[in-house]
Structure formats: structure tokens, C-alpha cells
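Have a look at this one.
Removed from the display is one protein chain of the complex; every other protein chain stays in position.
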């Protein structure tokens, strides 16, 4: 069950209908989950930001680096040109090249892109090498294509799926999580949706309750308890009409949500936030007839509610990734337990975080 | 009383002896507090990072921009050359020029600097214009000099002092706050100290307890409740031997501590983190006899405990600024109440955050 | 005489009518020149980007750091919010605070700004301490106000005026220089204008001719010949409708023009480029009635001709600053000779750079 089903109410804003990134209209998510034999525990998650040919009709975007110890592909072009022109794919660290290969292949094969000779694949990753035989590089081009092609709107699978199949978060099984917030109509009525691939450490807090501290499960009590090559990938979608500059500001805020779960952006954790806008009228033609484009954009002064929404949705998406992930056994007999609800729920109760 | 005196225990690490930035040996803090008549509610806080002639013996430093809507002076040189060569001065927004003038004047007058013809004053600010007649620009060169010259080690005054005299935080009276963390000897035994000038908004959380939410006092419930031109200045000191690059990473982490208090780095909040290292052997001679310098630096892999320390100390410093600030009446009869302990302590009790 | 009057034709594009930043309609320039006694050789140059109340109707802008060893004020807010809200003022290094004080004062005094309690003064500087008694800080608030208030469209004074009064460039007398380029109508017909305050070193090249090399006057032949604390301030104006992101890209290109004069952005040279757009319809209201703004912007694909224009105009503006500056004697009997035309013109002739 998701966090909210236990009575956890993170923040003060309202979630969207699905409490998922897919509450932002047009956003689709697909997973390929690879669980094979004793040691393959990995996968691919694709976020398709909008309908239609993304290369021909690009999407305003920005990528913020929370901690650059990671292999995310595509960042400089997104931030130079202010847009994204492919689906966003998440996978494991050593499968980034194959995922890029697949994304480029899909773009080349898409109708209308016959003359495409350059495309900027955006691929993020975290390291699932504790549970997964990551050196085996088991993700194939077909696996990536499947994640993109099966991407759908509606409910999003969370936990041990897709790129979250083999990840670890705060010493427990992490994975994919999602959440959303909807602004009141008086503030524009915009939706902010977040999806995360959680694979990082710190001292877990759930809606402010000091779960990691009470469980004695945290880094740096007197030595490095948790030495995972972690990372967190965060994707933020919104239908608010904002361009690259304000998307970058929005992306930067998502890190505060990570901080609220107890994450510390440790040295080994490559933390990135990819933000994009699906707003009508902001799509950027690859080759237009016109030298100019007319766009309607939100002013700086109206950004703050979106900032809060991104913080809340990121926090909840990470917590959802923990609640939705079961325990997992993998490579070398390594295993990671799920968030132990029998211990955690009483802690939440004790700290008064479960609402009826 | 400070937060910890009420039984609040933020984080899992130990504070230093004073739980203040001055736990980092050599760091001194001075305040000039200006409360005059009905409408002057402002001041200056100076952080002197180390002994001796700072211009001749510079200090490794970095400045991270959490949200650049502010007037902080000196950032590009600190980040280009990797060092700081003056005390750090905090004041109100419109007094930044005067503070720079004073800092430069002190540097010119210092013995040994007779040939100084260029100096990079680092001055931060937040906007105290609700309580203070900020347009009057009441801070004088003498006021700034006094803050620098009276800077001392030992206990640090908090609350409505110095640059925090007129600031507002989460709708309550904010001000100056400080805290520190000391790593266990097994992790190097380094100290991280933080001082803040708190003047920003969001939904207040105290050690994870949803104080702002319970009090119904937060931004964006359905409109902008809190329209202050805010900001938060955060100064992080450490005796760990780290250079500009890792100081920048450390500074970036401090923003997560701000996030944990419920801050959202709103559009109007200019949030900056200035980090420096006082480690022996890292001081950079203004004009050396040698083209090279030999330094002993902490490796990337050893940074994570410092990151956690910066997050915890920042969170606690902000909370201390609230606990230590009394109510204040100022310009135009405007008044801001202190954190209402009679309401807040029961909330903390209810959320089980007060330890005996 | 300006470079072009000698038959020097830098680049392949056409200059505007005045070959000055004021070819961009609405841009005004004013100077206060301070030459007093034996040792005051400094001043102020103000660039007023557009008509009207700049604080109430801000201008899209970006600031690129070529080399951050300088004291430029205002950068973080310009780059966070994407706009500029005051005139741009250039002066000497130690007069930045006074110039900020003056700019803020003017903004506060301007009609319509009665409630202004925060304003981001953009002030750049170079170090004229060889010829000028810079430690005396002789620039006054009145001097800065005079530069702003007397700013005018039309022909721009160059050489030893304003902020260029005491500067040195390639070992010769530098100063203020300006130039412009106008795109052909087929490429939009936009104008790019540049003004510089030149105070840096390297190996002078004039339109590709190796003047510094032939004269044997350059840095690093076998030691540091030229040890000035230099810098170059470059301001780029355009009427092309471009926002912060593309203005930043435009600003970055101006550094290539500096490189073409033989500049090397030496360690001690704080080189900054401030770019802004005066295009109709892009002005940003300080407090609007609407949460959104509709703007018509040039596409990325149309930027390249503007990039070339910025490079050419920057190169020519720097060369003009040298041609227009006479020799100057100043502090301590120090003197700097003007570009020695009797030597330079024959070199240009020899390298075939003078056109009839």
C-alpha cells in the first residue's frame, strides 16, 4: 500500500487524482522489469512527457544537478537549448549506453524523423549493483524499447518495477515511487507530478517522524554503515507554462523534498532532477517556418506555489517508493528487506503521523 | 532559550561544545544591533573566519546559490579563485553597499595591506523592510566596523541581534541562529558550524513536527499569505581540510537543512550558502615566494559525514533563530510575534519531539 | 580617430549608423570623467538600457562570467530572475559600493518607486589603480548620478572618459570603446551594440595583425611583463527579442571577440559580459495584474547571426577603446602611452589591414 493509504499526509497541498506523475495530462510511464535467475534484478522505466513526435515538437525542460556523481546522459543540450526531444529513460548505471542507443534508435525510426541525424537521449541511472549483476549489463535495446512503447497514462506501478527493481533506499528496498500535487484554482490550478528512482542513504524520516533514528539505522553514527553507490533520479512534470529558466528553479526545489526524507546527497549519490512542462503552446518545433515563437509564460512571482508542490510531491514519491517495494534477494545471495511496517507503523503512531 | 534546552534533539550527530559556529576554532562573530525610535530595526552581523590578516592569508571558500533573488556581494571572485579574503558581513538589503564600503575600508587600513588596491568584500543580506525603515539605509560604516571589530569567539548571541534584528521567518520573528556538529574521531573529528540570518517562509516544521500546518500558518493554502521579500543567509564553517570544490558541495547540502525546517526557497527568497575552511595549512598567501603550494586535503569519499553535519547544523541554526527571537514592533506600527511557545511546545509534545 | 576611420574593417558584417551601442534604439550612455590633480584618473560610465522606469518595467538580461576575478555586483539576481531593473554602471574596483549606493538611491527616488524596498544594482568595474589613486575612492554618489542622468542616445564618447579614464589595455592606454553590427533584413535586421571598459592584457592583435608581437610588447615572453590587476567589462545590447537563456549564450560569445584582440582572460583579469534585450513586448512588469506574460521570442536556430555580431562588435569596441584613448599621466608620476599610431599604422599596412 502507498503511504497515504496508511494515513500519512505529507505536506499541506492536495494530490492529484492518481497522486502520480500521470496526473499531468499527457505524461505516460512504462516499465520493463528484469528479474531472472539469482542475479538479474534490474530494469528500465520510461517517462514519455507528451503525445506526438517529441523530436519534431520538443518540450521545455531543465536538468538540475543535486550531486553530479552519476552518469546521466543528455544534460548539456537540455540546459543549453532549454528543451528535451526524447522520452526520459531511467535504468542502471552500466546500462546507460544501451538505453541511449535504444532511445536514439526509436527516434530515428519514428515517422517524420527520416532526416534526423542527431538526437539527444536523456537517460538517468542509479546503481543497483548490490542486488543486480550490473557488470553483466543485462538490459537490452529491446527492453528499453518495450518500456517506452508500453508507457501509458493512468496508474503508475511503484516499488520493485522497472529501473527500481534492484535499488536500495535508506538501507531498505527502494524503487520507483510517484506522487503529485494540484494547486488550487486561485493559484492557477496547475499540477506538479513527480516520479523517482530511489537508491540513496541518510537517516530516514517519514513525514517528519525520525524512523531511521529510532531504528538505529543510519549512516555515520560512528562509521560508514551504508556504503552503497547510491543515487536518486527525480523527474518533475508540470502543466504550468514555464520555460527552461523557471523549470531549472523548480528542479532545484525538488532536492529539498529529498532532504525532507532524510537524504543527504552523500558523496556517492548521483542526484539529478529533470523537470519539464507539458503546457500547450510551449512545444518547440524542430524546424519551423518562423524565426520566432510566441509563448505565454508564468511570471517569476507565480512560481512559489509550484516550488512547494515539487517539494511535497518529491518527498511523497520517495516515501511511496519505500512503501511499495517488497524485499528482494539477488546477486551473491545479497538481500534487502522491505521497509519493516511492523516496526515503522508503530513509530509513525508514536510520532503521531498516522491520520485516521 | 535555545531549542535544545526544551528537549529538542535535531538529527543524530553531536553538537560541539557551544553548539555554535564558534565551535570551529578561530571563527569569531560580532553584531551591531540597531533599534532606534519607531522604525529602525536592523543591524550587522560579522563572521570573521580566522585569525590574522585575511587578505594576506586567504581562506578556502565557496558560495552556493540556493535562490539568486538577492544582492549578495563577492560571489564571482570567491568561486573563481576559491577563496575569501575578508570577514563575511550580513546586513539588510539596501545596506549592502555601505557594508562593502566598510569592509574594503577595514582591509585597506589593516597593517600590511598598504598596497592593497583591490579587495573582494563578501556581504550578504536579507530584507527586513517590514519592521525596519530599510529605505532610510540607517546602517553606517561605523556600525559595520563595530560588528567586525567586536567579533569574538565563544557564545554567540542569537535572535533579534545584528543582521537578524528585523527579520521574519515562517511568519514569526526570525533572526540570527547558530548550531554545530562534531564528527566522531573515527570520521576525522572535524567540526561543522553554521550561522543563519533567517528571513523566509514556507510551512514551519520543528524537528519534523508540522507546527506550521497545525497552526494553519503557512503559504499557499489558497493564496499567498506570506508575501515578504524574504531570504536566508547561511554561513558554514569547518575545520576539515577541504578546498573550494568540496566546500561548494558542502554549501549545497546546507540547503537541505533549510528544506527540513519547511523552507521552500520561494521566488522572493534570496538564499545563499557561504562555506569556508579554517584548516591549518590551507591558507592561501596573497603574494607568495613560491609558484606552488602544498596542501593536505580530504578526499571526496570522506565528505558524506560533513554533508550530514551541515544539514543538521543548518536545520538547528534556523530553529534556534526562531526560539531565540522575541516579538518585535517596528516601522508603521508593524509587529511580528515571537514563536508562540505556549502553542508550539504542546504541538511538539503531541508529535513527541520533546525529550526529557 | 576610430579604427574604422583608418581603414580598419573588422569582420564581415555591417556596423549600425553610429557603430555604437546606441544604435540599439533606446540605449543611452553617460560618462562622468574625474581627472583632478596628479592622481585622480577615474570615472563612471552608465548604460541606460531603455526608456522609462526600469524597476517597474524590467529588461531581459544575463551576465556571463569570462573570468570571475572581479567585483561585479548584481549577478545572481540577474541570472536567477532573468532580468535587470536598473541602469548598468561601470567604475573603478573600489568605487563599486558607492556606485551601488547611488543606483539604489536613484531607483528609490524615481517616481512610482515609493514602495521599493529592494533593488538590484548592476555595477561593473575594472582596476585603474596604476594611474588613479584608487584607494582614495574619489567617485561620489553625485558622480554616479551625473553619469546616469546625462546618459544620452547618439554618438558615444570613447577613450579616456568615464570608467575608462584610467584604464590600461595591452600595455597602452585603454578606456571606453563601442561598436555595433546590424544584421541584414533577411536575418531579422536586428542590431547588436557593444560597449567596453578595456583594462586587460595579452598580445595585441588589430584585425588579425600581430601588433603586440611585432612591437615585442606582450606578456609571458619569459616573465610577466604586464602585471596589472586588469579586467574587461563588456556590455552587449540588442533589439532582438531574446530571453535570459539566449542572452546568456550571446554574452558568452562576446568573450570570443575579446580573444580576437589578443586578450587571454589572465588570472587577474575579471572579465564579465552583461547582455540585455530592448525588444518591444519583453519588458517584465514588477507587479502585474496577470500571472502570465505573452512574449514573442527568437528561436535558438536564429541565434547564430547574433552571435557573430556580438563577436565582431566586441572586437571592434575594444580596438576603438585603444584608438580613441590618448596617453595619460597619473598617480605617482606613472604614465601610460597611447597606442603609438606611428608604429602601429605601418604594422597594419605591412599586414595589409588598412583599406582605402
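Points to keep in mind about this one:
A, B and C label the chains in the order they appear, each numbered from 1.
Going forward, contacts are C-beta pairs under 8 Å (C-beta built on N, C-alpha and C of every residue); 3 or more make two chains touch, one makes a residue touch a chain.
These numbers were taken from a predicted model, which means no experiment stands behind them.
Note that of C:115, C:267, C:290 or C:343, the residue touching the chain absent from this view is C:267.
Listed residues A:8, A:44, A:65 or A:183: the one in touch with the omitted chain is A:65. Residue-wise, the contact with the chain that is not shown comes from C:258, picked out of C:78, C:258 or C:297.
In the full complex, the hidden chain is touched by chain B at residues 80-82, 188, 241, 243-245, 249, 284, 287-288, 290-302. If you put the missing chain back, the residues of chain C touching it would be 11-13, 66-67, 183-184, 186-187, 202-203, 205, 207-210, 212-213, 218-224, 249, 252-253, 255-260, 263-268, 300-305, 307-308, 311, 350-353. Chain A residues in contact with the hidden partner, per the touch definition given at the top, are 65, 67-77, 79-81, 93-94, 96-98, 100-101, 104, 108, 116-121, 127, 129, 134-135, 137, 229, 270, 272.
The rule is short, and it goes like this: only the chains that are shown with their structure count from here on.
Separating the centre of chain A from that of chain B, both taken as means of CA atoms, is a distance of 32 Å. Centre-to-centre spacing of chain A and chain C amounts to 44 Å, using the average Cα coordinate of each chain. The distance from the centre of chain B to the centre of chain C, each centre being the mean of the chain's C-alpha atoms, comes to 35 Å. Each of residues 67 in chain B touches at least two other chains.
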